[in-house]
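Right after this comes chain A.
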Amino acid sequence: MSVPGSGILKGLVETARNFAGSYVSPERLVTVQYPEESLPPPENARNFPFLVYDEDPDKGLRCVACKICEKECPPQCIYIVAERDEKGKVLKRPRIFDIDISVCMNCQICAEVCPFDAIKMDTEFELSRYERFGALLLHKQDLAKSNEYYRRIHPTEAAEVDARLAEDRARQQAKAAAAKAAAASPAGAPAPAADKTP
Partner candidate 1 sequence: MNPVFFILAVVTLAGALGAVALRNMVHCALCLAVTFIGIAALFLHQGAQFAGLVQVLVYVGAVAVLIVFAILLTRSGDARKGVAVFSRSWKTGLLTAAATLATLVAAIVNSPGLLREAPRAPELSVRQIGLDLMSQWLLPLEILGLLLTATMIGAVILAMPEKPSGEPAPGPEKGARP
Partner candidate 2 sequence: MTAASIDQVFVNAKQALLSLLPETLRPGLSMAINAAAILGTFALLFAVATLLERKGLGRIQNRYGPNRVGPFGVLQPVADGLKMLIKEDILPRQADRVVHFLAPIALVLSVLLAYAVLPFGRNMAPIDLDAGVLYFFAASAATELGVFMAGWASRSKYSLLGAMRGIAQMISYELPLVLSTLGVIMVTGSLSLVEIAERQAPPAGAILGRWFVFTPWGLAGFLLFMTAAVAEANRAPFDLPEGESEIIAGHMVEYSGFKYALFFMGEYLGMFAASGLAITLFLGGYHAPFAFLGWAPSWFWFFAKLLALLAVFIWLRGTLPRLRQDQLMNFAWKWLLPMSLVNLVAAGVWSYSAAWTLPGAGFVRWASCAGLLILPALWLSRGWRARVGPRVYRYA
Partner candidate 3 sequence: MTPLPYWLILSSILFAIGLAGCLVRRNAIMVLIGIELMLNAANLNFIAFWRYGSGAEAAHGIMFVLFAIAIAAAETAVGLALVIALYRLRRTVQVDEADALKADDKPR
């Protein structure tokens, strides 16, 4: 039979140890002094979408202005206008790409439906603004972030995307090469079959 009240004493000793220990060994302290230091967000953290580009922030955007994300976005916070040339022909890149992240609900659907891996989720969270309207309406140039940045914040996911893109590119090159070869020799060549499984 345990002495009545021993559990209370045990608890008191435990908290006293915590109290004294937090002064002796600072590594016990679990809090981070936030504005001065901050913990890196976990790899799977996500909040608002951004646009990925390769090499050039404007020309290198992967977005082709297909507007799938605009249609899928549940709170309809994405606005896209495709670029047109002088003759009015639609080009495969956006002229306007706006996301109002004060409306965005961080659902990641845009990133999931994008067939071109052009829109991905960011981990930036220090987004406080002083203005009430407009300051959180991000434009194309605010949203464009490099593939290196993407690799840095989501390494595993970015590696997968890169591999997939490289595979696609290789397949296209092979197809183009095959087409060229077919054009050169009408008999055709079975050579591309080896390239299908890199």
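Keep in mind that, in the parts below, a contact is a pair of C-beta atoms (placed from the backbone, for glycine too) under 8 Å apart; a residue touches a chain by one contact, two chains touch by 3 or more; residues count from 1.
How were these candidates chosen? In short, all candidates are chains of the complex that A comes from, given by their letters.
All values reported here derive from a predicted model rather than from experimental measurement.
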Check each candidate in turn (1, 2 or 3) and state which touches chain A within the complex. 2
Residues of chain A touching candidate 2 in the complex: 4-5, 8, 11-12, 14-16, 18-19, 21-23, 28-31, 33
